[in-house]
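One protein chain is absent from this view; the other protein chains keep their places.
Right after this comes chain A.
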């Protein structure tokens, strides 16, 4: 799962260096943010001169230097987690229980724990720099009269800040899961890194201030009710008595201290700012366009050329960057387009174009298949088909399918139209990625699964057995497509088994395949399942947890659509450019299949948008680091698809009447040529 275990050249040579550079820059930015923090936290309105001189003195103090070194370590840790956790295809939980499973996943627990610790460290640095009453955990006691009084008491202010650090660290980690903060989206325009960074800095500042405000609100409420527990614990374990003459902080009078809240807020904003900057820089660096050579003169570099890279199945970031590069070259650079259209030197075959177009078409037809399968699986009222409809076909399924694969491929019936099946996608997206989080195959179909247990965690599990899964999915695409078993959540055995599989880090083929049982047993089980389902459906909590989130299925289907958008743009621009630039006519031979592919995708997309919730727009999140671009990818795809078809029709015009495509597509194309779509 660790990226260091991957031996892909791209990760080794590009991604890792980019991550390192981003971390280096965030470390270099630390002194600036620290200075800002020191000035804000020591702010005093009535003594400006003292304030400034004090701040300058503090900035050169040894404690500050030590804090800075500690903060560098923190940034390194955060940067490491960014590199480990990032994904270009978000995983979208389709029900609340799936989200819960995601939050409680061991990996996520480690993530949260580390963030708590690191948050405490940052807050310790912040409290040291803030000085004054926050300086240290122990403070001299005030009741000096009694002789037996201990010298040092617990400083609750310091503890308050430390716990706030842990809380903000946890909420950062938690919100990261909920808002898919590890998702890295690509910008709609290309900009230089410096300018992009400069443009987003004000936004990041605002974001951290606002998020810190929310965190402070929640933390203060939490501390008011439960603050005495950690205080007593620390006081006991460190043998620091609580100073009873000072107001304790979990009271109204203690918490309504304006300067305390201000310091808390500023410190929280400082903490979030350093982390957000790390995230921002990482995103900017990792999504920077990379230029792949179209063809290479040396055989050993052939691995790194665009046609080869496009067919990459495991390193999704490389595939995405390659598709982006394809879209850019098709729009902006005629000499590179020439290379695409060129013929191989001995033999005269258009290998480059063939490889590129084949890969793009495979991507698109894969999406078409997914959409058609989804549409067939969902009845018109938005619910999944009853299990009985599929149970009879279960006998065909491979008997040793592991639960992970079942969850991924269920509801993938044979596509009704043969035209769609023409392309057997050697698609990347059906195979698992090397990175655990982003196996897009499972994502799209979980929505109708109704099996929340299987969503995120199993995806992690599934990813660990890449080769096997690859085989599985290969077999899935064969004409005897496995119909899946009954609904998992609604019924007893499977879901129980899946649930238990959650905790185990090894992917165990948990559910004994139902085919091995006799038909009588199957019938009996079926009845029991119906009963359990009926019983469970009446419980409000269960319904709440297991109900599908609206829109989630659509979002999950289109989670990786950025790749399709680039494929569409790249193809259509190349085809349009071929009208005048393609000397040998290499594009003409594939034009019918390109048009056919786009038109069937268009049909599938149109049908998908007729489903309930498919065309409802997501609510805009105002100020958070989580990137919600994936929520609107389906709209972007629909627009890009139409534009691409129009680009081809407007370039070729009447010539398209001579292209051999099916009558249905011809009719559709005519609509486009008359600008009626």
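Convention: a residue touches a chain if its C-beta (ideal position, glycine included) is under 8 Å from a C-beta of that chain, and two chains touch if they have at least 3 such contacts; residues count from 1.
Please note the rule applied: contacts and distances are computed from a predicted model.
Participant: Out of "Small ribosomal subunit protein uS7m", "Aladin seven-bladed propeller domain-containing protein", "Metaxin-2" or "U6 snRNA-associated Sm-like protein LSm2", which one is the UniProt protein name for the chain not included here?
Facilitator: The UniProt record for the chain left out of view names it "Aladin seven-bladed propeller domain-containing protein".
Participant: So one chain is hidden, and I want to know which residue out of A:228, A:247, A:308 or A:647 touches that hidden chain in the complete assembly.
Facilitator: A:647
Participant: Can you name the residues of chain A that touch the chain not displayed here?
Facilitator: 187-192, 195, 199, 328, 331-332, 569, 573, 617, 620, 629, 632-633, 635-636, 638-640, 642-643, 646-647, 650, 653-655, 675-677
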